[in-house]
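Structure first, commentary second.
Excluded from the complex is one protein chain; the other protein chains are retained at their positions.
Letters A, B and C mark the chains as written, and numbering starts fresh at 1 in each.
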Amino acid sequence: MNPQDRNKDLKYYKITDVQKCYVHGRTNINKDEIPLFWNNSGIEICSDASELWIEVEADYSVYEPWYAVEINGALIARSMLMPGTNNICLFRSMSKGVVKRVFFYRDLQAMGQDNDCHMLVKGIYSDGNFKDIPKYDYKIEFIGDSISSGEGTYGAHEDMDWISMYMSSSHNYINMISKKINADVRIISQGGWGVCCSWDSVKENNIPDIYDYVCGLAHGDFNEKIGAGKPFDSSDWQADAVVINLGTNDCTGMTGVGNLTEEKLEQAIVDFLKKLRGYYPNAHLLWVYGMLGYGITSNISRAVTRYMDETKDTNAAYLTLPNTLEDEYGSRQHPGLKSHKKAADVIADYLVNRLG
Amino acid sequence: MNPQDRNKDLKYYKITDVQKCYVHGRTNINKDEIPLFWNNSGIEICSDASELWIEVEADYSVYEPWYAVEINGALIARSMLMPGTNNICLFRSMSKGVVKRVFFYRDLQAMGQDNDCHMLVKGIYSDGNFKDIPKYDYKIEFIGDSISSGEGTYGAHEDMDWISMYMSSSHNYINMISKKINADVRIISQGGWGVCCSWDSVKENNIPDIYDYVCGLAHGDFNEKIGAGKPFDSSDWQADAVVINLGTNDCTGMTGVGNLTEEKLEQAIVDFLKKLRGYYPNAHLLWVYGMLGYGITSNISRAVTRYMDETKDTNAAYLTLPNTLEDEYGSRQHPGLKSHKKAADVIADYLVNRLG
Amino acid sequence: MNPQDRNKDLKYYKITDVQKCYVHGRTNINKDEIPLFWNNSGIEICSDASELWIEVEADYSVYEPWYAVEINGALIARSMLMPGTNNICLFRSMSKGVVKRVFFYRDLQAMGQDNDCHMLVKGIYSDGNFKDIPKYDYKIEFIGDSISSGEGTYGAHEDMDWISMYMSSSHNYINMISKKINADVRIISQGGWGVCCSWDSVKENNIPDIYDYVCGLAHGDFNEKIGAGKPFDSSDWQADAVVINLGTNDCTGMTGVGNLTEEKLEQAIVDFLKKLRGYYPNAHLLWVYGMLGYGITSNISRAVTRYMDETKDTNAAYLTLPNTLEDEYGSRQHPGLKSHKKAADVIADYLVNRLG
Partner (left out) sequence: MNPQDRNKDLKYYKITDVQKCYVHGRTNINKDEIPLFWNNSGIEICSDASELWIEVEADYSVYEPWYAVEINGALIARSMLMPGTNNICLFRSMSKGVVKRVFFYRDLQAMGQDNDCHMLVKGIYSDGNFKDIPKYDYKIEFIGDSISSGEGTYGAHEDMDWISMYMSSSHNYINMISKKINADVRIISQGGWGVCCSWDSVKENNIPDIYDYVCGLAHGDFNEKIGAGKPFDSSDWQADAVVINLGTNDCTGMTGVGNLTEEKLEQAIVDFLKKLRGYYPNAHLLWVYGMLGYGITSNISRAVTRYMDETKDTNAAYLTLPNTLEDEYGSRQHPGLKSHKKAADVIADYLVNRLG
């Protein structure tokens, strides 16, 4: 439906014309749209309107994108997107003149397995004014795998399908950290992948190789057209910290048929830290690991140490996270909400102490 | 969009043709549709399909209806409905042949303040078979006010608008009880109302007066047409227990300008219990109260006692619930999730012990 | 040992000579000693000493008394007493000049089953000065059974012996309430007893009959001599509220061989409330019940209502407490710490709201 059918006061704004719009997540803003490539990527608006809608274009072949809406920091809605144009009402009938802070975001990770999967913010319908967005205290980038893609944070304990519905950023530890320390967070993550290889020992499925592009996981003509394959340029968003939560899949992958050695794994970690330092000269580089077991903790430890020694870079660290205990699992044998909360506690506390 | 555009295997079923469909909530099933009048009213289906959609017709003038979706008992989606026909995908890309249990329900209370507010289930799209729905151990009816309408269970602590978004059954104590004791629950509730009067001392705004109709709160021509005003017939769904969580608004209303006396209040309680006994000859009648203070606990206690003494009916009781503590509030100065969990613990434990 | 052997600076003070000594619990202060008849009875001192000892005389035949020590509100020590004189060091080597608040108390209920069981505070050894004790905001009397005697708050889940060790006030809900609302609390309780009869249907074993004496449960010549049998005089300690947590044993007793009828039970409740009103003209009378099931909640409800109606006394109420859930039991199939915490939350919140 057209939002204006029911409320003649609503005015349409092309999203790229809205000055007071805070864009979350690594993206490539085009003339007419803002693509949301990664989970937790989205747009944030403060508004004194009584009603607000967002126009989103989406598509998919297999894995449909999901979105989530937060009002004043509280999760209000979560749903699947339909192919085509989605006019989504963010709120209605609210007190005009009172400022509401709205965060609309992609809940689903980037989907390398579906070239047609995409999600673009096109416009806003509002019957009020756009207001200044409060400042964030930190900028933090998170790089991860299924844990950072929130796999298992929705769904019943026994559910095992690998589908969009069971992934999220609305329920994952990164979104919790964002709230705890008032941080603008970005997520670069892909379920099943590692720093060196994927859970099934495929060496090409590693995060460092796709890191240098805006969204190296989004393929196909359409994603190419909206800028997924452009080189990543870190100049306009310098992270205060980069948190790398990788290793769980490498651990599985190493026991697979591949010829991954410990040396290669450690070298991959060292190399990735060097790459990240290139993009973020001043960021604290924090490797975290452990939410699904401590299998390769010694390798990570050794590699982070070696990186620090080789480069004389002291602005890096390695932290183990509490493993997921038996009653803390969500669906898909992945960490559930309790486990994510514990990880969020540890990382948020660490970052505040380290960054000051 | 039409679901079949993307999946040619989907077959459309008129909802009233689906034999294996469990209808939740007090309603009036028409030839072509199932109206969902009350929060937590909905339809439940077990299916081995890979994809399932629901066709829902909705409308409103002011207060838009919200829906929620649970898969295998876990909350997956929650969103606003649009005016007109809504084709909502309940799941996609799931393992064919594996049985999924799906519960689609109205998250918003009946809205007496908006004659146009309605929500009708029309049909299902499925590429699989409908399977038997597991049996429930209990049938429990809950009668209440804003607490039972889940007011405050969504939204940030400071949010104060009285809007659909902040009400729910997905996060309220009744839904939790349903899961804890495997009960088919029904809710008859209206924010601001009491057993005798509303929070603002309006005597007409009482639950007993509207109780005798399918949905005595849904007015206007359309709601009339779909059967809201039909007499309530309890013959096909005999509750094992009726839980009445009323009194909070009467307490406020008594201090208002009205001439509500304690005697009238207590009489109203006695009369309502008698009315309920008429509908449910064998149900345990449990009055509960206290989640927002204990102001009229003595009156309820006296009235329940008097009812039991007058009628020699020993199958009734009164239980106080833990008040909401300072860190347990949600939005709108109403009980939040923690408070609802405590109430659910107390009531579920009581019912299991009482009903056996 | 004599405390002064190791610290020559310690001076001995007869307890009845210490002006700044706050006596907790219903007792009869004699010339040379303060008997501690009830659990949580004790003496409280604020001191700037570096070392403090207490001299306690104790005896028993079967059930040895236990004591507990709190420093600045934190439980520090808990132990059995020996027959004869016990010189107990409350603290040592602490910063002289800094004020410590010390509460030494009886952890064991009054023991009607052992005429020799007693515990007397005789004196204090100190190398510093006695300081003013901060004021309490409320005075609350609790009357109860094994729950208020803390049965089950110590010991492993499977432990079933009925012995002193498993009873306490240090871990029970009453002590928790005292801390939550800064209340001076008194406990009158006896495991196994009720308002009307004991769990094994013995009508003589009821709390109201022994209530009129300083400690109607302490028998034998010695207890007689120290004043246990003196009439209770409420004139010097007027409670702001009396909380009666009785009924659990009456419920069991009613199903026993006795000829206890519901009428007699309810009359006993009414009569007890009248008796309490006699002692405390202005106290709020609060009956609580439910930590071990709701068996006679209707009888209590009816009786409290009848009391209020007969006497026109509106300063009374009845509150049900959350039942003990499966994972909340302590030893002896009694409420454990989690259950006591929940009861403390409910009662403390109620009292603060009611008393203001």
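By our rule, contacts are C-beta pairs under 8 Å (C-beta built on N, C-alpha and C of every residue); 3 or more make two chains touch, one makes a residue touch a chain.
Nothing here was measured: the structure is a model prediction, and the numbers come from that model.
*Asks:* List the subunit A residues touching the unshown chain?
*Replies:* Residues 290, 293-294, 297-298, 301-302, 304-306, 308-309, 314, 316-320, 322-323, 325, 342, 345-346, 349-350, 353-354 of subunit A touch the chain that is not shown.
*Asks:* List every residue of subunit C that touches the chain not included in the displayed model.
*Replies:* 1, 5-6, 62-64, 71-80, 82-84, 89, 91-95, 98, 154-156, 158-161, 163-165, 331
By our rule, only the chains that are shown with their structure count from here on.
*Asks:* Could the interface between the copies subunit B and subunit C be described as same, meaning over half of its residue numbers are common to both, or is it different?
*Replies:* Both copies touch with mostly the same residues.
*Asks:* Just give me the whole-number Å value for how far the CA centre of subunit A lies from that of subunit C.
*Replies:* 56
*Asks:* Report the inter-chain centroid distance for subunit B and subunit C in whole angstrom, where each centroid is the mean of the CA atoms.
*Replies:* 44
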